[in-house]
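Have a look at the structure below before the remarks.
The full complex has more chains than appear here; those shown keep their coordinates.
When the chains are written out, they are named A and B in that same order, and each has its own residue count from 1.
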Amino acid sequence: MSHNTFGHLFRVTTWGESHGPALGCVVDGCPPGLRFKLEDLQVWLDKRKPGQSRFVTQRREADLVKVLSGVMFDTDGETMISTGTPISMLIENTDQRSKDYGDIAQQYRPGHADYTYDLKYGIRDYRGGGRSSARETAARVAAGGIARLVVPGVKVRGALIQIGKHKINRQNWDWDQVDNNPFFAPDPEIVPVWEEYLDGIRKNGSSIGAIVEVVAEGVPAGLGAPIYSKLDQDIAALLMSINAVKGVEIGNGFGAAEITGEENADEMRMGNDGTPLFLSNNAGGILGGISTGQPVVARFAIKPTSSILTERQSIDAAGNNVDIRTKGRHDPCVGIRAVPIGEAMVACAIADHYLRDRGQTGRLK
Amino acid sequence: MSHNTFGHLFRVTTWGESHGPALGCVVDGCPPGLRFKLEDLQVWLDKRKPGQSRFVTQRREADLVKVLSGVMFDTDGETMISTGTPISMLIENTDQRSKDYGDIAQQYRPGHADYTYDLKYGIRDYRGGGRSSARETAARVAAGGIARLVVPGVKVRGALIQIGKHKINRQNWDWDQVDNNPFFAPDPEIVPVWEEYLDGIRKNGSSIGAIVEVVAEGVPAGLGAPIYSKLDQDIAALLMSINAVKGVEIGNGFGAAEITGEENADEMRMGNDGTPLFLSNNAGGILGGISTGQPVVARFAIKPTSSILTERQSIDAAGNNVDIRTKGRHDPCVGIRAVPIGEAMVACAIADHYLRDRGQTGRLK
């Protein structure tokens, strides 16, 4: 089960399960001299934190991040300055409600990793799914908080654009709305629709899929490489590494399959300020694997959680047919909390390519 | 421009441009004792080879692969046996038609990597796009030929399922049809539709996008890891590394966003032979990043090539506004030749995870 590390120069290693004492990550390769306060990281963890509305799991976690290494404190005793050494961050698990897992311990939830886990490892932490628990993503979000500091001026924002068949109206897109509703929806008109729809899902003990869009502005042009280290490839890999993600696209994505070269071409003109302008952004800010300077646009699809109250046919570890229902606290739509996670993954990919292009230390240049 | 290597234990490094003397790859980590003939590799290269129908580029390349290292010959002087050392393969470029590239050398084709290349590297092989040339993929296909030998009993097949808005009828899916038409279409009824449609595109000097589906059967259960080394993540990364790919999905993919947990759950029952059966495959053969033993199903979207005859607004290297048309031989639908490339990438990802799970040498087990 190697490779809980990602990134080439900006490298993040995460560890921890939902039912151990804590989880966390080590951010290696962070340049020296970055200045930040704990609240600059905590803000992203709070965004992902469970229990913030009736539409997400009711598990209660403070999700307070601690920084254990890699920084020195400025004279104010509050501002941290990165030293270039590994930044170790830790988040305690506080709500490990002891309950009867009897069934799940021996039975496989359809659509869940239970089965493949047992098959591969022969041992499985049934108390929350081990590494496939969404709790692991708290560590990613903390790492993303550091990544956002690495590239000057970069701004990475995400939004939920679809729940089930209910899509936002892109005409209404307003970033200021995203934090004003429990869905990270950029379209205020979709909020009541989703509320009513998700209440129904929730009451039935059902679950539903969703689509998240992440946009990174201020990405310097020239980050990435033509193949095997394409910026979009690394973004796609990290988004696909998020639990329950089944699809990823860049810019027009699958829509590019349906249009002609004329429609797809992002035409260019020189701007009045003497810098090149793109007249459209079908490419999603990446051409030939390299950033153009336009906003980088990525989307990913999250499947519905497999933990549902409706009875489903399955088998148990002993090879018996069983019918299974999953009790306990779950997200009716895990896509909601995937928004800050997607942001973190995109921020990490950009930071990694930034360091590869510009160098890791910076001081000697 | 580092990282022309992919894979962790089964590692492939590709090199070469469309206008150098040759291109090729080094396959490192191949287990010893694999037996194959040159034709076992050539068959895949022939599938990708240009000039085989009026619907692909008319560039003429023999695309004959040579094996320069990593094998010993059996007594028949024809069968190669892998020794476990790096397998170096070389493909000569034979059709480097010298022509006037004057415009393209200084101008940026909208939607093409020209602009980002110059921006990043300050030097660019305008004679065919350098590493972003589709010719690079010949090396991938050769590597995929080796990868197919690594996992006993695995069968990786691809098909074109959509061109522009014209989709196949999945009810008609017939693998035997795939090699009976110039599109790798599994649905014979779509062939005349695509022919007529693509003839129009071609005559206008236009281009169109497409979607490819790759299915891997016989993948052992238990390959992959929960996060950061998920089998689906590595497949997604390699598919996204193919030129012009803008989206990737596994199993239901983006469709998973629109269904409920009940619909998405692949129910299980014990088969009569005592082995577990899945009653559906929404997961695309991968749960929690680990293969289930069901067929692995991946799809990817290819954008239309940016080389079109219609005039488009752009700029040149000197910062002047220009209008540009791209002459020369191009694929009206690059998605067609992407089918064997997609197969190769999926085969490589599976081989890599197989070795990580089972060990690299095999002999000592």
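Assume contacts are C-beta pairs under 8 Å (C-beta built on N, C-alpha and C of every residue); 3 or more make two chains touch, one makes a residue touch a chain.
Treat the numbers as computed from the prediction; the structure is a model and nothing was measured.
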Subject >> Subunit count for the whole complex, all chains sharing one sequence, 2 displayed >> reply: 4
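We adopt the following convention: only the chains that are shown with their structure count from here on.
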Subject >> Touch list for chain B against partner chain A, complex >> reply: 1-6, 8, 14, 108-113, 115-117, 119-120, 129-132, 136, 162, 164-165, 201, 206-211, 221-222, 224-230, 232-234, 236-237, 240-241, 243, 246-270, 274, 276, 279, 282-284, 286-292, 301-308, 310, 312-315, 319-321, 335, 356-357
